Structure formats: structure tokens, C-alpha cells
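Next up is a structure, given as C-alpha cells.
Shown here: the complex without one of its protein chains, the others still in place.
Chain IDs A and B follow the sequence of writing; residue 1 opens each chain.
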Amino acid sequence: MKLKSLFAAASLAALATTAAADPVKVGMITTLSGGGAGLGIDVRDGFMLAVKQSGNTDIEVVIEDDQRKPDIAVQLADRMIQSDKVDILTGIIWSNLAMAVVPSATAQGKFYLSPNAGPSQLAGKGCHKNYFNVAWQNDNLHEAAGAYAKEAGYTNTFILAPNYPAGQDALTGFKRTYGGELAGEIYTKLGQTDYAGEIAQIRASGADSVFFFLPGGMGISFLKQYADSGVELPVVGPAFSFDQGILQAVGAAALGVINTSQWNKDIDNAANKAFVETFQAEYGRLPSLYASQGFDTANLILSAMAKADVADQDTFRAALEAAEFASVRGDFKFGPNHHPIQDIFVREVIQEGDVFANKIIGTALTDHGDAYAAECKM
Amino acid sequence: MTRETWINAALALGLLAVPLWAWVADEPFTITLATKVAILALAGVGLNIALGLGGLVSLGHAAFFGLGGYAMGILAAHAQNYTPLMEWPLVVEGTKSMPVIWLVAVIVSALTALLIGALSLRTSGVYFIMITLAFGQMLYYFAISWPAYGGEDGLSIYVRNGFPGLNTLDPIQFFAICYVLLILALAFSARLARSPFGLALNAARQSPQRVETVGISPYRLRLLAFVISGAITGLAGALFADLNRFVSPSMFSWQTSGEIMVFIILGGTARLFGPVAGAALFIFLEQALGGLSEYWHVHLGLLLLAVVLFARGGIIGTLAGQGARND
Partner (left out) sequence: MALPGKPLGEQNKLMTTILLIEQVLNGLQFGVMLFLTAAGLTLVFGVMGLINLAHGSLFMVGAFAAAAVAGATGSFILALAASLAAAAAAGALVEMLVIRRLYSRDHLDQVLATFALILIFSEGTRWLFGSFPLYLNIPTWLSGPVTLPGGIQYPLYRLTIIAIGLVIAGGLFLLISRTRLGIRIRAGESDREMIAALGVDISKLYTIVFALGAALAGLAGALVGAIQSVQVGMGEPVLILAFVVIVIGGIGLVKGALIGSILVGLTDTLGRILLPEVFKLFLDPSTATSIGASLATMSIYILMAAVLVVKPTGLFGAKA
């Protein structure tokens, strides 16, 4: 067993008074090396912060790096289930890795709690009683962007996303709530870094606004080039390209951009205030969206542990379904397919001193579920 | 027996002993790792026929690895959903039977290798490396953007495919299948090297003119080697997909091609058991270093560098004491 990756919740576990229930073993598979490691590190840090704050000695977390490779993720899941005998799996960032791991993990009777990815298959026909999504269904933030665009009175928007399933879902999600005309709809290459061609098309299209979903470095590239192009149409996007971790890299090019998110650091509730403060104190940086999702995931597990023994799966599942924990995003509950029903906010990128951050300026969707719940037969 | 033969025997037995020990000790994950070594070594044995024997440095073997994977994924997905693969002109159903899947994987890979090889073999040297890479990348981007079979998300198969008389879900039994296929491929590869075809291929690698003067076309020899090579790598791809019960476009990526090549160089280019030694060491390092530090890629890189600089001829070349074959 690897010492480095074995975080005991407290090293004094041996001295603790004997707990009533069996300890819960959580396997966290997330991306900790290579490109995209920032997201996994945030989920891990948020999760471990909640575990540490709880002081609960009955939770043990095994953390492993999937290198963002589906085959590595599958093998880690196999190992955690077969050798480490974990009760709950969590941590995966990317939809394609989730699709590789989740169906077989839940089929083997393990709980899986997703702190980030929410592919539509797992919300609809492929839903499972042991699968819970604590973040969002993939379409949610795009639907919120569509709703915002409609409300803002845009009638001729230009939409673009990379040509892969999450990109196709993004444009579908946006169109679901937007309802207006499209000045153009384009799919870009996955991993593309130069968007001069697309920006020229936007300029020539006569659009009144732009919606884009370009996660990670793609979004940074697009925004920098867009800001420099002289095209001054308003831009709307999901939170991923405007998150705390990468906002500093985009810089002033992102100022004023509207984005949609289920969380922000200025949401006014006690849990969130404490989270933002303690996260900064512990790690010396502002928490991101991903950190908040990791934090909520751990608190959901802890809340269920307080009510049920993980060995008794039905009771434990009911305790998870109840979701009685203080979410940092405020109100939070699960829909019938174990995906969140929550408010999704509209944020604007602002500058606070030297740091770029987001400010909530409204609510795009209230108590929003997802479009696939009806297809789910549990 | 030469020293290399002893090393080969030790490798073959070692790859068998580790999972057997793990089976007794109830360490199923170690068996999974040994299975991964066997499968990746098989992919390497395939590439080694083109690379070691034929001198054809292909940086596009991920194409065949991925095709084998998708042969498994597509057939099993149709069987899983009870939808026919095609209905016209005749109804073709999906299947969950490994032998059928292997056959399809081998045929599809061989045909694709015939096409890619026929075009690529017009070039040589670095140009050959890059044109094979180009074909691999074409398939990679095609797989990502083709929505029918999951695109970048890939395809998940919930239950491992079946083999008559065996329970493939049991890690040790699935390992046995992969191990037997690897040994068969090694035996085939050894015989091939000593066959008239292998000798002619070797001669064509060293001096194409000489082969031509005796009336053999080097182009045809190489094309045949490339096809056999692709077919074996395709078979490995089908097994790899079954190991993970999952296929995705990452099997087509140039990094996959690079890794298969790294196994061969690490083990010893043109050595029969080179891919076995290389894959075993690589997987071992990945596991051993992964726990040491978040930045373990640095250590892996340094170790690989040390092997190239100081252990010429790879692991087997160093251990067997003979200098590397110089080409």
C-alpha cells in the first residue's frame, strides 16, 4: 500500500474511541499529473479539507492519479475495488473517464459520487441507484447560458464548441433554452489553439452575441484572441473557462464576460463563507468551482455516514438521497435520477485589486434539474 | 543455449510466475497488471516484426491497436444492446465471443495495414515514420469526431466478452488467455525470422539491391511484413479493450504508438523477447514510481534516458552481453 497516497483522516485513529459503524473507505481517482492536473488537485484539496474539518476518524481516503487516461482509470478502479476494498469511489474529472469507470463500478455494487463529470448517458438510460452526481449534469451550465441569452434579449447568437461529445452536448444544451436564431454554429478541433478563422466568421456573421464552450487551454486561447480581434460582441459561456484557476491566465481579456455557474465564492451562506476562508488559509489560494464540488462531495458522504452504516447499502443510499448537508452553493437536493436540482447563477468577471474573480449578478435558472431524468428507470 | 535464450526463458516463466503467486496470495490487481504486460508485449511483438525484422520504423501502429479495440467495442456494444450491426444486404449481429472478435480484429487490421503499407512503403527513413504517423492521426481524429460509437467518450462494455469453456471475468483465466496468445505470437515470430521469408526480409533490410538482383521485390516483402505486424498489434488491441472493458480514441493516439515503440527499444530492438522485457519494466516503473511523487514522470524520464545512454541494446542487449545489432 502506498504511504504517500494513503491519507488517514487522523493519524490518531488508533487512539480514538471505538466508533459504532464500520469505517468508510473512499477511493479517489482523479487527475493529478500532466495537463488538466489543476482540476483534479482542486477536487482533492476541497474533498480533503472537508474530511479534515469534520474530524471524523471513520473515513479513510485512498487517492490515485489517473493521468487523464481512461485505461489507467479503469485499472485503478479495479484495484481499489479488488484489493483496497473501497466502499465508495469518487474523484473523476472527465466525462470519458467517468464513462469508462462508473458503469462497471456501480455494477459491482460500489457507490460512485461524481464531483465533476455528468455525462448525459448516466443521467438518462444509463442511470444507476448507486450513482450520484454532486456537481451537475453536463448540459446544465449550457442550458443556463441559453436561458440567460434569451433573457438578455439576444436573438442572433453565434455558438461554437469542440467537435466531441461534450461539445455537441454543450450546443444542444444551449439551444434547448435559448430559442432564438443562430448566426452560426461551428465545431472546432479538439485541442485547437488558433481561433483566427472562427473569429473572422463571427465578425462576418452579423451575430449579436457569442456563446462558446471551450474547456481548459482552448478557452484561454479563444478569449485572448477574441479580445484582440476588435470584435466587440458580448460573450456568454459556462463557468469552466472563467474559473478561479485559469482566470488569471486569461487576464483582462475576460473582464466583463458573462458566465454561468452553480457556485461562486460570494454566495452568501455560512457554509460557503467558512469554506472560502478555510480553503484560503489551508492552501494559500482562492478556491475554485472544482474545489467547491470536492468539498460538497465529502460533506455529502460525511452526512450519510452520520445516519447510516455503509454496509447497509439501502439505508446508506437513502441517507445520500436525502442530501442533508450544508452545501456551499445553498439549496441542494437530488432529483429522481440522483442528479442535482439547484439554482444556476449568472456571474460576471471582475477585477479585485490584482486578482480576477467572478461576481454573481443574477440567477439564470431556479431549482433546475436535467433533461434526461425522465429516461432514467432505477 | 545462448545467454539470450536463458533470459527469454526466465522472462516467459517470470511473467507466468508473478500472476500465479498473486492468485495464491489473493492480489487480483497484480494479475491485472501482468495481463496488461502480456497484452502490451503482444502489441510490441507485432510492431517488432515490422521494426526489428523489416527495419520499418512505424509510428502509426496505434492505428491497428485502436482498430482491434474498436472491433471488440463495436461488436460487443451491438450484442449488448441487441441491435444488429447491419441489416442490409444481410443481417449481421454483434457478438460477445472472443474468438470471433479476434478474427474480425485481425482481418480488419490486416486489411488496413495492407492499404496503409501499400502507400507508406513508397517512402523510407524519417518520411516513413511520419507518413505512418499521419495515418494514425487521421484515424484518431476520425474516432474522436465520429459520434456513432461514443466519439471521445469511447464505448463502455459492461461485461467482459466470453471464451468457450472459460470464465473470463476471473482475472487469472483472462490472464491465461492473453499469456497463451503472447507465447503463440512469440513462437510464430521466432519461426518467421528463420523462414525463407524472414531471411529475405532481413536481407532486404540490410541491402535492398542484393534482394532485387535475385528477383525478389523488397516492396512486397516489406508490405507482407507490415500486414502481419499490423494484424498482431490489432489482436493485442482487441485484448486490451477487453482488459479494460472499454475503448476510446486514446488507443489511436500518437502517444500509444510511441509507447509501443518504447517497449521495444527499452527491451532491445529486434530481440525476440524485447517487447516482453520492455513492457514489463515500463509497467513496473509506472507502478513503483507513481506512488513516490506527484512528479514521477521526471523519474521515469531520467530512467529511460539512462537506459538509452548507458544500456545500449536495451535490457536484453545489456544482459545478453552482445552489443546491439547495429542498424
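Basically, a contact is a pair of C-beta atoms (placed from the backbone, for glycine too) under 8 Å apart; a residue touches a chain by one contact, two chains touch by 3 or more.
Not measured: the values here are computed from a predicted model.
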_Residue, one of A:I41, A:A239 or A:C376, that touches the chain absent here_ = A:I41
_If I consider the whole complex, including the chain that's not displayed, which of B:T35, B:Q137 or B:S229 touches that chain?_
B:Q137
*asked:* Using the document's definition of touch, tell me which of A:Q108, A:Q248, A:Q280 or A:T366 contacts the absent chain.
replied: A:Q248
*Residues on chain B that touch the omitted chain in the whole complex?*
51, 57, 119-120, 122-127, 129-131, 133-135, 137-138, 141-142, 144-147, 254, 258, 261-262, 264-266, 269, 295-298, 300-305, 307-309, 312, 326-327
*What residues on chain A make contact with the chain left out of this view?*
33-35, 37-38, 41, 163, 168, 185-191, 193-194, 196-198, 200-201, 203-204, 206, 216-218, 220-221, 224-225, 228-230, 245-246, 248-253
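Criterion: only the chains that are shown with their structure count from here on.
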*asked:* What's the distance between the Cα centroids of chain A and chain B, rounded to whole Å?
replied: 36
*Within the complex, which stretch of chain B touches chain A?*
27-29, 32-33, 36, 141, 144-145, 147, 150-154, 156, 158, 171, 240, 243-246, 248, 250, 290-297
*asked:* Under the definition above, what is the set of chain A residues touching chain B in their complex?
replied: 2-5, 32-34, 64-65, 69-71, 74-75, 78-79, 82-83, 95-96, 99-100, 103-104, 107, 119, 121, 163-166, 168, 187, 189-190
